[in-house]
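Removed from the display is one protein chain of the complex; every other protein chain stays in position.
Which chain is which? They are A, B and C, in the order written, and residues in each are numbered from 1.
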Amino acid sequence: MTEFDYPQDTPRPDPSSLTHLADETMALGERLPSGDIPDFDETLHEKPENQWLEMWRSLIANRAALVSLIFIAFLVFLAVFGPLLTPYNPISTNMAASLRAPSAAHWFGTDQLGMDIFSRVIAGTRVSLTVGLLAVSIALTIGVILGAVAGYAGGWVDSVIMRLMDMMLAIPSILLAITLMAALGKGIDKAVIAIGLVSIPEYARIVRGNILSIKQNDYIAAARVVGNTDFRIIFRHILPNALSVIIVRATLGISSAVLDTAALGFLGLGVQPPQAEWGDMLGRARGFIFQAPWTLLYPGMAITVTVLAFNLLGDGLRDALDPKSRVK
Amino acid sequence: MKKSVRLLSLVLVAALFVAALAGCSAPAAKPAATAPATVDTFTYAQGADPRGLDPALVDDGESSKIIVNIYEGLLKYAADSTKVEPSLAESWKISDDGLSYTFKLRKGVKFHDGTDFNAEAVKFNIDRQLPPKVTPDMGYASFVFGSVKDVVVVDPQTVTINLTAKNTAFMANLAMSLAAPIISPKALTDGSNSVMEKPVGTGPYKFVKWAKGENVVLVRNDAYWGEKAKTKNVVFRIIADNSARVLALNNKEVDMIDGIDATVVDKITSGGDKLYQAPGMNVNYMAYNTTTAMFKDTAARKAVSQAINVDELVKSLYQGYSEKATTILPTFVPGYDKSVKQVAYDAAAAKTGLAAAGITKIHMIAYSNPRPYNAATGVALATAIQGYLQKVGVECTIDSFDWTTYKAKVKEGNYDMAFYGWIGDNGDPDNFLNLLADKDPSMNIARWQDPVYIDMIKKALETPNGAARDAEYTAMEKYAAAKAVWLPISHAKTLAGYRPQVSGFNYHVTGNVFCSKVVVTK
Amino acid sequence: MFKYVTKRILMVIPVMIGVSIIVFSLMRVFSPDPAPIVLGQHATIKSIEVWRHANGLDAPVVTQYVTYVAKAFKGDLGTSYYTKSQVAAEIGARFPATIELAIAAILFATTLGVLLGVMAAVKKNSVFDAAGSLFALIGVSIPIFWLGILFIMFFAGFLHLLPSGGRINVMLEPTRVTGFYMIDSLTQGNWDGFKDAFIHLILPALTLGMYSMAIITRMTRSSMLETLGQDYIRTARAKGISETKVIGKHALRNSLIPVTTVIGLQFGALLGGALLTESVFSWPGIGKYTVDSILKSDFPVVQGIVLLVAVIFVTINLIADLGYAFLDPRIKYSSKKED
Partner (left out) sequence: MTTDTNTLLEVKNLSTDFVMNKGTVHAVVDMSFTVREGEVLAIVGESGSGKSVASLSVMGLLQPPGRVVSGEIIYRGRNLLALSPREMRDLRGNHISMIFQEPMTSLNPVFTIQDQLTESIREHMKLDKKAAITRAIEMLRLVGIPSAEKRIHDYPHQMSGGMRQRVMTAMALSCDPDLLIADEPTTALDVTIQAQILALIGDLRKKLGMAVLLITHDLGVVAETADRVVVMYGGQVVEQATAQDLFDCPKHPYTLGLLESIPSMADSEDDEPLYMIPGMVPNPLNMPMGCAFAARCSRRMPRCTQERPPLYEVEGRLLRCFLFDPSGEEGART
């Protein structure tokens, strides 16, 4: 069967006209009840390897996603090798050169303590990415397990877990994170825990929802009939199917974790000094809005661009993983 | 349906009523407007809400600034120093043994609620801060009245305060803006906590309203016993952010601001506004934890002090708006002497000294909030010092905490070096130098207990005011400097920005702003 | 419908109990001791002990919790350690400021978000669409505290157009009836006060609403695109009615259904965003108060605020659900069965 696939960077034609076009692929005598577009069903039955490859192609065909992917690779490079590349030690003070405007010697200028902002912005990459990745990993691990157990077990287990998630969701996550940080104290490790914990419910909900719908499928019943254990069924059959949604969510989760880290830093609840963290740099530069605006400009831009990149990648992944959303 | 109609008419009537009131007050406001180009409202912006307006229950500068315009104490400080002057007490006599103080009270003074000020009121106010009535949240009760034995009403215009021990600083304490001001006993007995939110004093301004987090509004007390206030309304506006406060001044939303630091000075002057600066009664310091193995030794403390270029540090960090501290006492406090010198900067000597003491790692704790004596925050100061020590081969770790947590951490004592500061309460040298003798480690963060020093403190407190007493304090300073217990960093200047149209304010060294003589022209 | 509402309301109770336990334990078990800050620079070890006892802080945590909950049911949220006032009163005094800001922000976010979203969807692949999408993308990516500072720098610092913070010029302040200055000044005929309150509201509302605006734009665009592809839109066009009506009536109403839920959720999220926005703009609401209180370890206040915010959050979700049912007749008519 010919697949009628539109590259996802060009939007699909209006489904009403598409219906007729897609129908063109139908053999005589087969009557389509309504305007279902056949390629949707096909992707579901594709083999996983194929799906990943397809996804990858689809992703890199999206220009915005590709650019953001390259940018994120660059950020990762900076996070890993940044300290070797910075012109100055990001945490060494030079009281004789405080609050210098951007120049050849200090590309982004210096802060109150004479620390080189360019070096600190680069050093901040590591903090933000670390918090982002680790926090998402924590949230993902716990959230997926809780969601899987709740969705699969059902009954009171489900009720207890989901009510717990409701409780956490009832407090705005940034407020919960701030309260947690106030309780735990400063530090990047604590920020990871705080931000990770508050985003558990999102993943739990997504996974549970997916499991509830997948559970109905025949192949799960089949797996059970041939005597698979529950554990095996969850991890071999159910989770891989929910994976695409989780991946998209996790990518977007990194961007919100980066934002939350910055917010905590801004409020003075982030890292221990003199460690370089973008939000913390912003929070401390607040007073220099007139005297040294560059102290505010670059860390803010670093946060925005990083978050933007992860958001774009998340969007691209969603489009690549879910053909239906390509319409959007 | 009917109910909503009734509600609507009620709202309408209320609206009309308010409109009518506004209409009535308009002509009343007119004469002020036609009078030679002055404005009848003075708006002052500060960084935080007052904690409350009961002087016995609060401990913060933001409250204090407002309190001094509403209340008065028996005594007050002179406009330009901490010399004690009469206020609600017209005259006084101190007994020869220095244990009994008798005050003659001013006649015809009334509280804002119309009740009379008299000896009973004084007794009531002091008694509530003495055992058994005193509560732990009266932060200044023990400091101001700790030495009081009892208060005796001699006649309505005479009151005697008896002390348990000689205390030369007692007179200075009675002029303080915290604990000492006299509140209307009627207001105090009216209901719990009402004075915190609805203060009633005898001062030149009466309280009107307090919108939490927004502003506190005062209006002139037309029945004031002394010279009446020049401007009718005083509004204290709360604008938390430093830069925002400056913008508000530049944009003429407010007439005067405080809590500013070097970073915004240019903006104030370039915006056509003026900068007020005066020496501040405070000290910003670093303390060694003298109970640790590392710093119980004077030589080790000296070596670290030698590594730090305080001069350069203060210049870059505070940009000329803090003076380098050569000693603990601010220059205008009795007992200050030029001859007191701290350990001098000498990186080479520091290196050898530190090597000799075997110091390679130091653990510091610091506060992350700006403080009145350190606008740059303890963290910035700690980081700068970390930089200096790095240069002489010592690695420092900094743990920073917000101010609340920091105070708890200081009390725990798990640090080699810590940062703190002190704002003078009463201009008496004891108020500063007693810190190094205090048994409470949350006051004496160097945890220094030196018998010689403690003896010196005790003796000076009993010496009557005068040159002899001042010399005793100078000697104490020299002793502490030689032991290198603290590294005094700076004295923050008192800074305020104001519009050129504003005149007559008194920004006192105690950090209080007296508004009764303020005039704002158009 | 009634049964559904009742059920949803009953579900709130266990959630609230859970929330109170979470906050209570965070504040009591892990947070720093409030005594030193409450008692000030002259506090002694002894006075701290007395104070802790007077405030029940030396009792076992469980006892403290039970006492707290019992009082909370009577509307007594305790007394602020720091100001010694009733927590409920303290929150009440600041609450209208936050709600006024949040409403302004959500109005801005919804109006502009829906407008941009519809425009982007209708003019798909045009410059409009690209610009709208980029705007929305930046909106979700920019940290709001930074945005707020940039706004202040530009509009207040550079252009001197708008005030940098605060709610209103005090002298124009209306008598507090509702606590919403826009409403109070208007009902009192205080036109200058109304204008001034409005001017003060602009920058904070833009800042706070930016993220939600971006989310709503994205959501409206995709929802609108989906709706525009529906058969009934073709039917509407086949009827020969104007394109404005096709978009404005047939498509919009349908696309707004999922957007409503998002708006509801965003309103809740705004309360979180208010923490940062209020701090940047010195907005005297509960957001700034929360941050201040956390830094002062003022437990009773933090607990009270978190509980209140949780109640609001849950209530708004409930309202959003009901609004959903209102917009979509399929749900309204079948809700009986679903119960």
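Rule of thumb we're sticking to: contacts are C-beta pairs under 8 Å (C-beta built on N, C-alpha and C of every residue); 3 or more make two chains touch, one makes a residue touch a chain.
All figures in this text were calculated on a predicted structure; none of them were measured in a lab.
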item: Hidden partner chain, touching residue among C:Phe154, C:Trp191 or C:Tyr232; value: C:Tyr232
item: Contacting the left-out chain in the complete assembly, out of C:Asn254, C:Thr277, C:Gln303 or C:Asn317; value: C:Asn254
item: Hidden partner chain, residues of chain C it touches; value: 230-232, 234-243, 245, 250, 253-254, 257, 327-330, 333
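Convention: only the chains that are shown with their structure count from here on.
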item: Pairwise touch network: line, ring, star, complete, or other; value: complete
item: Contact-richer chain pair (by C-beta pairs counted) among A-B and B-C; value: B-C
item: Distance between chain centroids, defined by C-alpha means - chain A, chain C (Å); value: 24
item: Cα-centroid distance, chain A relative to chain B, in whole angstrom; value: 48
item: Distance from chain C to chain B - Cα centre to Cα centre, in angstrom; value: 37
item: Contacts with 2+ other chains: residues of chain B; value: 241, 243, 369, 401-402, 405
item: Touching two or more other chains - residue numbers and ranges from chain A; value: 268, 286, 289-290
item: Residue ranges of chain B touching chain A (in the complex, touch as defined); value: 241-243, 246, 261, 263-264, 266-267, 309, 312-313, 315-317, 366, 368-369, 376-377, 379-380, 382-384, 386-387, 390, 398-402, 405
item: Of chain A, residues touching chain C in the complex; value: 11, 14-16, 35, 163-164, 166-175, 178-180, 182-184, 255, 259, 262-263, 266-268, 279, 282, 286, 289-290, 293, 296, 300, 303-305, 307-308, 311-312, 325, 327-328
item: Chain B-touching residues of chain A, taken from the complex the two chains share; value: 92-96, 98, 112-114, 185-186, 268-269, 272-274, 284, 286-292
